[in-house]
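Note that one protein chain of the assembly has been removed; the remaining protein chains are unaltered in position.
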Amino acid sequence: MVQQIFMLSVFLYIAAAFLSLVMNRIYKVANYISAIGTFAAAIAGLVSTIIVLVQGMPFAAEFPRFVPFARFTIEVDYLSAFMILVISLIAAVTAIFTLTYNERYIGKNAGIFGFLNNIYILSMILAVASSNAFYFLVFWEIMTLASYFLVIAKQDKEAINSGFVYFAVAHAAVTLIIFSIIVLYIYAGSFDFSDFRNAEIPQATKNLIFLLSFLGFGIKAGIVPFHTWLPITYSSAPSTVSALMSTKVAIYGLIRIGVDFLGASVWWWGLTLLAFGAISAVVGILYASVEKDLNRLLAYSSTENVGIILMGIGVGMIGFAVEQPVLGTLGMLAGLYHMVNHAVFKGLLFLCTGSVIYRVQTTNMEEMGGLAKRMPWTGFAFLIGALAISAIPPLNGFVSEWFLYQSLFMAGNHSILAVKALSPLFAVMLALTGAIAAMCFVKAYGVVFAGPSRSEHAREAREVPVPMIAGMMLLVVGILVLGLGAPVVAPYIGHVASSLLNTSSPQVSEGLTVYPTSKTQAMLSTPLLFLFLMGLLVVPLFIVWTLRGEKSGRRMDSTPWATGYAYSARMAYSATAFSQPLRVLFHPVYWIRTTLVEVGSKIASYFRQVVGCIDRLESFWENTVYGSLARGTVLLGKRIQDIQLGNVRMYCLYIIITLVILLITTIR
Amino acid sequence: MSGTAVVNFLAVLLILTSMLVIETRRLRLAAYMYSLQSLVLVLIFLSLAIFMHAEPLYIWSFTALITKVFLVPWLIIRTLKKIGDQEGESAFKTSTTVLFAVFLVALSFAVANSFQTYAVVKVKIAMGVSIALFLLGLLCILTKKNALKQIFGYCLMENGSHLTLALLAYNAPETVEIGILTDAIFAVVIMLVIAGRLFKSFGTLDTDNYTLLKG
Amino acid sequence: MGENLLYLLPAVPLVTALLSFVIRSYRIVEVVHVAGISGLALLSLGLVKSLLGGQTFFALDGMLYADGLTAILILLIGTVGFLSGFYSIGYMRHDLAHGEVKERDLSTYYGFYHLFLFTMILSAISNNIAILWAAVEATTLGSAFLVGFYKHKTSAEAAWKYVLICSVGLAFALYGTILTYSNAFSVVQDAHKAMLWTELIKMAHQLDPQMMKLAFVFILIGFGTKAGLVPMHTWLPDAHSEAPSPASALLSGVLLKCALFAMVRYYAIALQSVGSEFPQTLLLIFGLLSVGVAAFFILVQNDIKRKLAYSSVEHIGIIATGLGVGGPLGIFAAFLHTINHSITKSLLFCTTGNITMKYGTRDATKIRGMKKVAPLTGFLFAAGLIAVAGSPPFNIFISELMTLTAGLKSGLFWPMILLLLFLVIAFAALVILISETVLGSPPEDLPRGETNWMGLLPLGILFVFMAGLGIYLPAPLNQLLQDAVGVVLGH
């Protein structure tokens, strides 16, 4: 039954893809078909995976072989189901969003866009669903290919360039992944996941596989120092695509290989993840905070969030490695929880950005401002998203980070010195990240939505059409559900985490509270927190309401002023100005960033010289090697030609000399 | 005087005459010298025929008398009337050529010595001379630039090989001799015709000038 | 039947030659000529057919003789003689029409043509080694006027060099002949028998090896001169390039082989008398030398007929290499190559005739764009050049491959690699020639269209042979070659 629903979802994606391709000429129809198809398919996917997760019934299926050396099998276990859930969720929301968004942005190619979009989502789902590494790779690559075309959908120079960067980096990453999978294959003898799990692999090889896959998936996920492609890509990709890309399927691969296949066998793997995660988180958010371009800001923030997810998984892997299932599950829970959270709030933020771009037609925050008044729904959604991403309780971002803090504290009690020593440091870094993130998104909201409008478009902006609002609102609901509903949601994610180790899932919630497996360490109840916060809001209002008789003096001057000057738009606290203190504070980090950029251009200039050299190499072969051979032959021919000098007496002499030589050798 | 001695004496005479053919600057004179040499050759044939009781050699000497003593010189002289009989320069001085000739003669005798195991060779000196004659002919072709001189050279070679044939294969069928002789005559005829044409075309008989075709 | 053919075969061209010399009207001479070559072709085919299966015939008291070797030569003389003779008609008419030659000259030409054929037939069928020598020498004399046929300075020069060098060279062969004879005579003490090749081969193992070695050296130099082995080849490019094209075809296609086969007769004796090493090594050295030197000449020479002449030197070299490799396979390859080369080179020289008619020059740097000017001629020329370059689907490819195979079989690895490298140079030279002359863009002022349509017919036939032998070796021909190999190896 579950399987049928899942297959229905797959079928719907395919149908939507090809129908929209066929209808490309009538692009509006194509857009609707595609969006509705995607939505229906995503709902089917959601239903099937929720059944899997809730009822605990993974399923598997095998299809006819296309390729002689690999079985085409699909297996939706907890982890896959969780991933599919996340993907489907975002897919459904973006589907609604695209109904109107695409009409304007993709225009006449909406059919093709629909086709690629469906293929992209489907390949993501199949990649996480297949239980054969070869098909995982195939779908992974199809996913990359489809997303490449989606990234360059606008087809301007910038988009093409960013598409190039995206695809090139993704392909390089895939190569590393292929490498690691091939090594697994060599030991397992087939591409089946089940064989991978049971393969006898020496520890050194395991390390190699892990490092390769970590690099590969890490690049794809955008961790520091491989994050540079993210802002480039996101800045020109359509917002819906950026939202879909925020599902971070790469993490799935890392978990699959690192934890599922290799059993997280040594503790330093986890520590590596943890370290890279922490650095990514801090550096990512630092970069984000000084960014003027909204898309790029969100991209850097993705790096940050990937870092946080990795930290969770790192802790989880340490837990598994040292055979502390509780720590492992908890860390993994934090990571996975943050993954779904990130997908939801980052998706929301991208959709909001999409909406803003839809009206303002720029991504430069300096040209926005004051949009909250003109686009109230969008502003509200962005606010919720910003709060969530800044880990403000009781929203979802806070919950997952809270779990992460708890797991880090737990790891701090660990016997391994490095882990023990570093865990608090990572916790501090996480805190720093949270702080800067809050500041960063305050800035973002403030600059974009508050204050005066700083451009013509911004002044003329109005609210986006209903489908787009609906899409955003769905995600707002998602944030609330994941935040306030944490006591309900967390155990299921805990199931997913524990299923990776085949342990019983630990207790992480009771009633309205969640806790890191033991109530003594800490407890959190987001619903109660929410009530409390609501209370905090309500109480002042109540006070004001009770004291309403007493009129306090209100300044009614409508135009603001500053130090004696009348207000102008240029005076507003702009994005650049806002981040000035950070720039000063973290000067070295930014310095690295600028020098890196310069190095790029320097390398490019060397590259041109190299190209010139290579150009000459071609003629080297032809002129020097073969040319001299040919010339030499002709020259030799001309020398030899001299023997035919035309004198008949010489000719006779030749005969005689030959005869004499022969006679001498014969008689001798 | 035994038969061998006669033959050997005549053979030495051949060397002398061939040197005269080579070194005579006037071609008409050279033609006469060649005629003389051929006469000596005929005499050798005759003496061989007598002393060795080789009947076929009578016919040989007869045909040789007609062709070599009379026909060939006549043909050459006939051609000389058209093209003048003065030889141009040669590649070496006379003294050098003679030195070469001496060397070649010595070589020939050395070679002829190696034939001693063969019963047929009763007249070693004659054998050596026949080879020497052949080589002198070659020498003439190599050192003389004049086309007619080269024809003489060819004739000398031909005489030499004829003598060798007579010494070694005197009892071979007549057809052989006739065939070879016919070839020789025709070769000379053709060469003379071509030499005539060459003179008409190039205005000289110096073969070193005939180098239009090379490479 | 066979014996009669041995008389008839030389008689036909001899009579035709005499008639041609006598008759003045060139129209009648042409008729006589056609009759002569047709008769010759039929008779030679008849002889070859009766020789199949290792048959031998004697005639004239054993002086004339025919076996497998003869059959190959007779086949070539008949076929090439007929086809290039047929081609001559159109060629000569063209020359006549353009005032190159006079009517009287045509009679001379046809007369010498047949005389030449006669001498070659004689060399093919003579059993007496002295007559053999005389016949080979006679071929020089018969063809000398063909070489010097045109009234150019260069023609006379070429003829002079041809006659002089060949005569000098062949004089050495006479010494070789005499040495062989005296060697044999000391064995059998019978002057008649000691001159007959069939007897010599029977007593070969009794001959004095040292003497035979010496004789073989003289024979190699002598007949090698006539066959065109380097460094005695010097007359060859001159003669072949100056002769009228059909005569060049005959010179290159058949004459060289006559001399070569005369050498093969001695080679057969030497094999038994002195063992295989000595003659084979000599032939191998001369073969490789010829291929190597000729390959360079082909590359740097600009006159297309001289190029083709050097190509003949090259192929004679390959045949010599095949003989030098020895063994049934090597000799088979050599003989097959002989046939193949004759066909191909005749085709090429005749085609060159068409080209010179069209372009009025033999300079490869001036002949351009044949594919547009004269497509059929261009096609045949290109096909022929590809064939002599040793590329499939044409015949020479097969025999070259066989030569190589035989060489490797004998363990001559490096010589064969050397051979192949030389062949690459020749190949390159020839394809460059095609590329320039056939494919290039033609001169503006040259009128389009074929000349000498009549001449294309024999060329077409030659082309069919050339392509056919590249794909399939007919059983009778195979039989013929096997017979010839049997003759050489003495079983």
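We call the chains A, B and C, going by the order they appear; numbering starts again at 1 in every chain.
By definition in this document, contacts are C-beta pairs under 8 Å (C-beta built on N, C-alpha and C of every residue); 3 or more make two chains touch, one makes a residue touch a chain.
Going forward, contacts and distances are computed from a predicted model.
The chain not displayed here is annotated in its UniProt record as "Hydrogenase-4 component D", chosen from "Hydrogenase-4 component D", "Pyruvate ferredoxin oxidoreductase beta subunit", "Dihydroxyacetone kinase subunit L" or "Multicomponent Na+:H+ antiporter subunit F". The missing chain, though absent from the view, touches A, C when the full complex is examined.
Note that of A:Ile26, A:Val54 or A:Val610, the residue touching the chain absent from this view is A:Val610.
Within the set A:Tyr101, A:Tyr185 or A:Phe320, the residue that contacts the chain not displayed is A:Tyr185.
When you scan A:Asp156, A:Glu460 or A:Glu510 for touch with the missing chain, the hit is A:Asp156.
Although one chain is not drawn, the whole complex shows that of C:Ala144, C:Leu251, C:Val264 or C:Ile386 it is C:Ile386 that touches it. From the set C:Ala41, C:Leu73 or C:Leu404, the residue in touch with the chain omitted from the display is C:Leu404, counting the whole complex.
Across the interface with the omitted chain, chain A contributes residues 65-69, 134, 137-139, 141-142, 144-145, 152, 155-157, 159-161, 163-164, 167-168, 171-172, 175, 178-179, 182-183, 185-186, 610-612, 614-615, 617-618, 621-622, 625-626. Against the chain not shown here, chain C presents residues 369, 371-372, 386, 391-393, 397, 401, 404-405, 407-409, 416-417, 420-421, 424, 427-428, 431-432, 435-436, 439-441, 472-473, 478.
Here, only the chains that are shown with their structure count from here on.
Of the two interfaces, A-B and B-C, the higher number of touching C-beta pairs belongs to B-C.
For this pair, chain A with chain C, the centres built from the Cα atoms lie 81 Å apart.
Chain B and chain C have Cα centroids lying 31 Å from one another.
Residues of chain B in contact with at least two other chains: 138, 141, 150, 207, 210, 212-213, 215.
Across the assembly, chain A contributes residues 641, 644, 648, 652 that each touch 2 or more other chains. Listed in rising order, the residues of chain A touching chain C in the complex are 633-634, 636-638, 640-641, 643-644, 648, 651-652, 654-655, 657-659, 662-663, 666-667.
Chain B meets chain C in the complex at residues 118-120, 134, 138, 141, 147, 150, 154, 157-158, 161, 164-165, 168-169, 171-173, 175-176, 179-180, 182-183, 186-187, 190-191, 194-195, 197-198, 201-202, 207, 210, 212-213, 215. Against chain A, the residues of chain C that register as touching in their complex are 160-161, 164-165, 168-169, 172, 213-214, 217-218, 220-221, 225, 231-232, 234-235, 237, 278, 282, 293, 296-297, 299-301, 425.
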